[in-house]
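A single protein chain has been omitted; all remaining protein chains appear in their positions.
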Amino acid sequence: MRLRSTSPHGAMRLSTVSLAVLCVVGLSACGARVDGGSDTSASAESCVDTSGDTVKIGFLNSLSGTMAISEQTVHDSLQLAAKEINADGGVLGKELEIVSEDGQSEPTVFAEKASKLITSDCVAAVFGGWTSASRKAMLPVFESQDSLLFYPVQYEGLESSPNIFYTGATTNQQIVPALDYLVEQGAKSLFLVGSDYVFPRTANKIINAYAEAHGIEIVGEEYAPLGHTDFSTIVNKVRSADADAVFNTLNGDSNVAFFKEYNNAGMSADDMPVVSVSIAEEEVGGIGVENIEGQLTAWNYYQTVDSPENTAFVEAFKAEYGEDRPTSDPMEAAYTSLYLWKAMVEKADSFAVDDVVAAADGITYDAPEGKVVVNGENHHIAKTALIGKIGADGLIHTEWSSEEPIEPDPYLEGYDWADGLS
Amino acid sequence: MNVFTALLRPGRARTLAAFGLAAAVLLLAPMVLSPFRLDLLAKFLCLAMVAVGIGLAWGRGGLLTLGQGVYFGLGAYLMAMHLKLADAGPGGVPDFMLLYGTGQVPGWWEPLRSPVSAIVLILLVPAGLAALLGWAVFTRRVRGAYFAILSQALAAAFAILLIGQQQTTGGTNGLNGFRAFFGYDLADPLNKQMLYLIAAGALLVMVAVVRQLSVSRFGELLVAVRDQEDRVRFLGYDPAAVKVVAYAVAAVMAAVGGALFVPIAGIVSPADVGVVPSIGFLIGVAIGGRATLLGPVLGSIAVSWAQTSISEQFPSGWIYFQGALFILVIAFLPGGLASFAGKLRRRRAAAAPGDAGASGDAARDHELVPERSPA
């Protein structure tokens, strides 16, 4: 090998060019500074085109990656709702034109695609998102571009963006009723198991506050990394803690490993019931009915809900996608979200974001889950809470219901024990 | 002269020409692209910075690092933390800490309040970590596959750590919702353009640095270490030191890429730094030509662009395409697409023998692909 002595001139010239570039940058491009007090909302001029016979809306779900399992189902029910609405004459006489994007199960991609849907495709509203991370990633995009997002999944609350409508449950419509139910059943101690991310951590913070006020003992709180599949240690801890019930906020695959381990360790719904808030009809099949039969869930909708609206929804869904496809809470919330947007637009007689938001308050819709009412102040919807039991048929059957729709309260301001949580 | 072959062809004059052309293209882009597409391109440029570093460490040094996500993530998170603190104002607490944390700013965040120390840390922390880790690993002669697997485990551990510390790192949500970049409003398109130009400038500087290193004695040593580590040792050099430097430089480039990625993409989350994105950084490098100067940059930008546009049309098609491209290029064209140009040139050189001598040596360097290292 020959070591060559080299003159650095060539590279020096390159560096000079680069420096020149940087100088140009420094001199030419200086936009507004935040403290300059300039009005930047002008940059978010909407480009939505409503002059033709159609209006564009965006669906943004993960069609690839780890979340595709869940989000594909939401995507399907959104498509169903759009098809029904178009068959019925569209919105304000305009046919819906769907622009579908893949969030790839990555928050960064969600932010990028949201931006594309709003600024390149000029959609009137976007429907989608699942994980808290995807919603948090999209939120600044929708706020800075002043567009609309309809988010269809139950979540951890403590949020209320003027540019998002939350059609899934907030904590006081799912977790708090589940706790009320457990207290009613005489539970004195709880063990908390969750995946390590924002929803379980926040949910457990709320549960701890609730427990303190209601004399319930929290005997353990365990987090598993997302995708964790070895639960022997956590189940050991649950076993020795011997609580009256387990509150489960695990997500996705982990549930399967957890419940298999739980059963194999000789525990069952009879001696220590598990209340889950992330297991819907879709997941029951993957976990295996035999592993989870008799356990409890907390949602606002089950496929078994007995109402004419739900019968129609379930039938339409099965006709479209096959007999073996169940319907679940997030799917129903997504389906409902499209109809709610339609109702808002028709009430406002406009597709403009400001008009739609102004018209939102009090919009009522007979959804498959029952009557829902939009709260114009916090952009959530009033929903009925349902505690269900997983049956041998793989479906979830209502065990207990709040009877009336519960007003959404994302910051839990109406609960004394929740002081200091937000 | 074909533009593509010119871009990939070594030799000082031609490199300078290619460099100038690339700079011109990058500077003209803002006039042609819509703000959204420009933003995308800026993002791709940040990812390309990681690729430049990998080109140096892997292509020239043979260090297959499957953990560049760690350094990209360090740069990104340090920048994101600074932006969060800056948004919160003097003494303020970032919004997510009020919601999910204790409402107090932890002590190890405090140094990032000042813009100056933030920039210094973004450069020093990754360099320090890489130097420390590299020194520990390379002096013990851990190499080849062992190093690759260790760096991968590092990326996995880093992502788990970030997720587990939700109160101080934002957990799976990551950090996002930045309003300003060193005082400049991020909602202003003019400032977005400025960010793009900074990213383009930084990328050009990095390419220049790699070029400088490659033609220096260090660059020759690095290639020598890749191909015959023991012989280099017998000649009296310390191969570990050479590797540590290459690894640390690659780490700093990844960190700068990460730091600029944050204001441009508006978010960083553990999904951007784990095992999968870390391997993802390699795809563009391998496809473009790992041992060439501009191959990693062009390859990385092309792959990012393909990912965005193909996945817009066919979500699952992208995965097949990506997998197939990866398999085909690595198995059958290990020099990357750039080696097409090399083959072309050799054919031409054979036709006109007088021209071959000038760039012959360098050409061989550029096309080398590591052979099996003694196990």
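A and B are the chain letters, set down in written order, and residue numbers restart from 1 in every chain.
What we mean here is this: a contact is a pair of C-beta atoms (placed from the backbone, for glycine too) under 8 Å apart; a residue touches a chain by one contact, two chains touch by 3 or more.
We adopt the following convention: contacts and distances are computed from a predicted model.
Participant: Quick one: the chain not pictured, UniProt calls it what, "RNA polymerase sigma factor", "Nitrous oxide reductase family maturation protein NosD", "Outer membrane beta-barrel domain-containing protein" or "Urea ABC transporter permease subunit UrtB"?
Facilitator: "Urea ABC transporter permease subunit UrtB"
Participant: Touching the absent chain in the whole complex: find that residue among A:234, A:277, A:296 or A:421.
Facilitator: The single option touching the absent chain is A:234.
Participant: Using the definition of touch stated at the top, determine which of A:50, A:72, A:208 or A:350 touches the missing chain.
Facilitator: Final answer for the missing-chain contact: A:72.
Participant: Of B:156, B:190, B:241 or B:306, which one is in contact with the hidden chain?
Facilitator: Considering the complete complex, B:156 is the one touching the chain left out.
Participant: Touching the left-out chain: which of A:53, A:290 or A:354?
Facilitator: A:290
Participant: Could you list which residues of subunit A touch the chain missing from the display?
Facilitator: Interface with the chain not displayed, on the subunit A side: 66, 68-69, 72, 196, 222-225, 227-230, 232-234, 236-237, 239-240, 253, 256-257, 260-261, 263-266, 282, 285-288, 290-291.
Participant: Touching the missing chain, which residues of subunit B?
Facilitator: Residues 62, 64, 66, 136-137, 140-146, 148-150, 152-154, 156-157, 160-161, 163-164, 230, 275, 279, 282, 286, 316, 319-320, 322-327, 330-331, 334, 369-375 of subunit B touch the chain that is not shown.
Assume only the chains that are shown with their structure count from here on.
Participant: So how far apart, in whole Å, are subunit A and subunit B when each is placed at the average of its C-alpha atoms?
Facilitator: 33
Participant: Name, in rising order, each residue of subunit B that touches subunit A in their complex.
Facilitator: Result: residues 12, 15-16, 19-20, 23, 27, 34-37, 39-40, 43, 98-100, 160, 163-164, 166, 171-174, 176-180, 183-185, 187-194, 197-198, 200-201, 204-205, 207-209, 211-212, 215-217, 220, 224, 265-269, 271-272, 308, 311-312, 315-316, 318-319, 361 of subunit B touch subunit A.
Participant: What residues on subunit A touch subunit B, complex-wise?
Facilitator: It comes out as residues 1-6, 8, 10-11, 13-15, 17-19, 21-22, 24-25, 28-36, 38, 40, 43-44, 63-64, 101-102, 104-108, 111-112, 115-116, 119-120, 131-133, 136-137, 139-141, 144, 158, 196-198, 201-202, 223, 225-226, 422.
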